[in-house]
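For this depiction, one protein chain was excluded, whereas all remaining protein chains were kept in their positions.
Up next is chain A:
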Amino acid sequence: MLCVASGLARPWRAEHAQARLSAGTGHPGTMEPCDSPESTPRQNASSNLKDYFLASTPWQKRLESVRKQTSFVQTTPRRKVPECSQLQETIDPHKLAFLLHKQWTLYSLTPLYKFSYTNLKEYSRLLSAFVAAEKQKGLAVEVGEDFNIKVIFSTLLGIKGTPRDSEAFLVQILSKSQLPSKNREDKVLWTGWFCCIFGDSFLETVSEDFTCLPLFLANGSESNTAIIGTWFQKTFDCYFSRLAINAFNLSWMAAMWTACKMDHYMATTEFLWSVPCSPQSLDISYAVHPEDAKALWDSVHKTPGEVTQEEVDLFMDCLCSHFHRHFKIHLSATRLVRVSTSVASAHTDGKIKILCHKYLIGVLAYLTELAVFQIE
């Protein structure tokens, strides 16, 4: 394991940034460059969107969205949604503290059929019975433990991007305390929550009976996750799949989270790269002081309020070339596996830990986008 902690000197960075930018756009002199100005695809996108909203029936809408998606698969995100926004006031701070500083495993979820927020008590009862039954199956020796499981459904108010997003809700498996005393709290065995942030494009394509909550986060043992997943799949005809985050999206996250304004930094900005070599892969951990990373981002960032592909590439290229200068290792030939900043940390296997309450919605918005993309 190779660990590097480094600070970046300002004057070197500015000229190096310039050098990388010019190297990337080399054309041979005799070829005409591909001239597609940045504004044209955006105009096309907005006119497509207008036609899209004029379509009336749900079938037409679905066709339009499929057509839109097949053309979008070919383009990289040119202009991203504005950087992480401030949190809405309506989120209960106690619940919020519960969501932060925990490692969540990510899943993408297809829309739930005939799910209703008024039946949460009913669902709690059914799911408790199901979990108890599952745990009893095949394990003859363990008795007594299983009857003390209860499942609670609760809504998480305020965790949404637009008012049209479906309400987020939380599922918890608790073990009832065995002691009769009242002040003994129930132990939380497993937590999972469903949410949807800025899922507008997705919401359009589904009919009224479906509830769209494409992002599912789970914390707890895998067996419990599997049991809960099976129940939801049987009851609401949906499908869970693991959401892996590839290196391309991890570098976007690194750039967006570094761009967030923070009052004080709790953690260093750290990247973990995996070098594919035999017999065992080598891990390179690259830690940068968060203020240096922010300063680097500020020197790269041009348009206020938006993050572009070129800026993300430039940011990562600067970090990689700094590393290359010292160690002669091309980080771009390796695979980015983990990104950790003061805002949040993400692993390529689909694990996330959110550290900052201010940017919770921003982080979830990007994850929702990835989940929606995986479903479609």
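By definition in this document, contacts are C-beta pairs under 8 Å (C-beta built on N, C-alpha and C of every residue); 3 or more make two chains touch, one makes a residue touch a chain; residues count from 1.
Heads up, the rule we're going with is that contacts and distances are computed from a predicted model.
**Student:** Just go with whichever of "Oligosaccharyl transferase subunit OST3/OST6 family", "ATP synthase subunit delta', mitochondrial", "Exosome complex component RRP41" or "Centromere protein M" UniProt uses as the name of the absent chain.
**Tutor:** From the choices "Oligosaccharyl transferase subunit OST3/OST6 family", "ATP synthase subunit delta', mitochondrial", "Exosome complex component RRP41" or "Centromere protein M", the unshown chain carries the UniProt name "Centromere protein M".
**Student:** Out of A:132, A:247 or A:267, which touches the unshown chain?
**Tutor:** A:247
**Student:** Given that one chain is not shown, which residue among A:195, A:336 or A:371 touches it?
**Tutor:** A:336
**Student:** Tell me, which residues in chain A touch the chain that this view leaves out?
**Tutor:** Counting only chain A, the missing chain is touched by 23-24, 26-28, 30-31, 33-34, 36, 40-41, 44, 71, 73-76, 244-248, 251, 330, 332-336, 348.
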